[in-house]
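Complex shown without one protein chain; remaining protein chains in place.
The block that comes next holds subunit A.
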Amino acid sequence: MHHTAILFLELGGVILALGILGALALRVGISPIPLYLVAGLAFGTGGILPLATSEEFIATGAELGVILLLLTLGLEYNADELMTSLKSNAPSGLVDLVLNAAPGAIAALLLGWGPVAAVAMAGVTYATSSGITAKVLSDLGWIGNRETPVVLSLLVFEDLTMALYLPILTALLAGVSLLSGAITVAIALATVTVVLVVALKFGDWIEKFVASPNSEVLLLKVIGLAMLVAGLAQQLQVSAAVGAFLVGIALSGELAHDARALLMPIRDLFAAVFFVFFGLQTDPAKIVPVLWLAAILAFVSMVTKLATGAFAARRAGIGRAGRVRAGIALIPRGEFNIVIAGLAVAAGAHPDLGPLAAAYVLILAAFGPLAARLTAPLVAALTKAKPATH
């Protein structure tokens, strides 16, 4: 068969399968991310249907997916919002960081994977999936709840932490010496700071450049700019994803809203490709031996997120039930955790890291929203029962 014919057959099959899985996820009411991962596992290395021809295209598509994921995430926020959130929620954000980075880091150290893998695993257990959590909040009608601003500002804090964490991880994974590693990290942090300051001060100027009444022009300009900055960031070892995230932050207001609406369908396509790609790289046979480990890690980090939510909500003067809800909303892990694990796998981390991260995210991306749905009536009962016992 002709090369192009095989390429299209493979791609079409994969994407169609994702569509069907997405419909299934919608029906059951869970995030499609775990199903995309499963699809990747089924297709790829050691799976039932190896993809020979399209793997290269899927790899590039996956890179694009990461950039688009981070770009649209950045578009949701503007620089002012980030700064205010950072100032008012620093203590809760730090508790979140310490409590939830610890399980991954400790697990990696106990397994003897070394300090670099520990940093990567810390990121895998730390970040809550803002995409899944936002969906949970909206599906359960929790957006108006008084603990929701607490949850959202923790997500903002995490995303901003990522902007600093990803460059550090990229430098560490590059396996450079201590001195040049420190220099790389310093360059990375300086770049992030400069871009943030530029976004804060000259956001208007960038917006004026990008703005267009024509949606086609706007789309091309935003994607072009994001890719350019992502490439530049990658060259400076800051990680392409962070570059795209910062472009998203620099754009705000009506323009960001329009751009986001335009990018959504493209992002959905390439983000799905990204999750499949991660699954493709992971041998399903290797997941089984680490499954128990992933389950323990998932359980521990569920507890630490519950504690984080309780602490942060308590600080904001939220009652008992609200504190529990804040913790539950923070449980889902998803895109970021896979992005981090993907970086580590690409840099040749311990062979078990990929399967462990995949199993871990599979559990929490699927179970997080489910937990929220199941516990909602329980939490309600908790408050209803309170006056009676008094």
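Here is the rule we use: a contact is a pair of C-beta atoms (placed from the backbone, for glycine too) under 8 Å apart; a residue touches a chain by one contact, two chains touch by 3 or more; residues count from 1.
By our rule, contacts and distances are computed from a predicted model.
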UniProt name of the unshown chain, from "Potassium transporter TrkA", "Probable glycine dehydrogenase (decarboxylating) subunit 2", "Autoinducer 2 import system permease protein LsrD" or "ATP-binding protein"?
"Potassium transporter TrkA"
The one of A:Ser31, A:Asn100, A:Asn145 or A:Thr161 in touch with the missing chain is A:Asn145
Taking the full complex into account, find the residue in A:Ser54, A:Ser153 or A:Thr170 that is in contact with the omitted chain.
A:Ser153
Go through subunit A and note every residue touching the omitted chain.
76-77, 81-82, 84-85, 130, 134, 141-149, 152-153, 155-156, 257, 318-319, 321-322, 325, 380, 383-384, 386-387
